[in-house]
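Moving on to chain A:
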Amino acid sequence: MTGAIPISWYLVLSAILFGLGVIAFVFKRNVITVFMSIELMLNAVNLAFVAFARAHDQLDGLVFVFFVIVVAAAEAAVGLAIVIMLAQNRQSLNVERVNLLKL
Partner candidate 1 sequence: MIPLILFILCAALAIAGAIVLIWAHEPIHSALALILVMVALAILYLLLGAPFISAVQIIVYAGAIMVLFVFVIMLLNFGLEERTNFSKLAIPGALLAVVLMAEIAHWLAHSSIGRAMANGPAAPATEASTVELSKMLFRQYLFPFEATSILILIAILGALVLARKES
Partner candidate 2 sequence: MEFIYQHPVLVAAIIKIAVLLFIVMTALAYLTWLERKAIAHIQSRWGPYNVGAHGLLQPLADGIKFLFKEDITPPVADKFVYTLAPFLALALGLTAIALIPFGPVRGPGSVPLLGQPAWAVTDINIGLLMLFAITSLGVYGVALAGWSSNSKYPLLGGLRSSAQMISYEVSLTMSVVGVVLVAGTLSFNELIEKQSGAFWHWNVFSVRYGGVPQIVGFLCYLTAAIAETNRVPFDLPEAETELVAGFHTEYSSFKFAMFFMAEYANMITVSCLATILFLGGWLSPFPESWHWQWFLPGAGLLALAAYCAWNTVAEMRGIARLQLGVVTLLAGGGGLLCLIPVVAEHIQGPFWFTTKILAILFFYIWMRATLPRFRYDQLMSFGWKLLLPLSLANLVITALALVLWPLVKHG
């Protein structure tokens, strides 16, 4: 095949990764792994953004990807701090143990 890869292939890959992220989010029981599946979903969305930026030849998609990465960094920092506190209070990282509003 000569020429560029069709953009729809990237979008299908992004959809597959997003779907796998959803499956991981639903199936996994460790808080940190659930968090990582959120990052996987964000990465799939980033791929869709970059693919569309190339399809329409605009750089706005890339600026969006930049912001998504930055916001994911901030979210990971605070989320992992919460996870550490949770682990210290409950002595377990199982999401099924965190079922009371009061720690």
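Criterion applied: all candidates are chains of the complex that A comes from, given by their letters.
Everything that follows uses one rule, which is that a contact is a pair of C-beta atoms (placed from the backbone, for glycine too) under 8 Å apart; a residue touches a chain by one contact, two chains touch by 3 or more; residues count from 1.
Just so you know, these numbers come straight off a predicted model, no measurement behind them.
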Quiz prompt | Touch assignment for chain A within the complex, options 1 or 2 | solution = 1
Quiz item: In the complex formed with candidate 1, which residues of chain A make contact?
Solution: 1-13, 15-24, 26-30, 32-33, 35-37, 39-40, 43, 46-47, 50-51, 53-55, 57, 59-60, 62-63, 65-67, 69-78, 80-85, 87, 92-94, 96
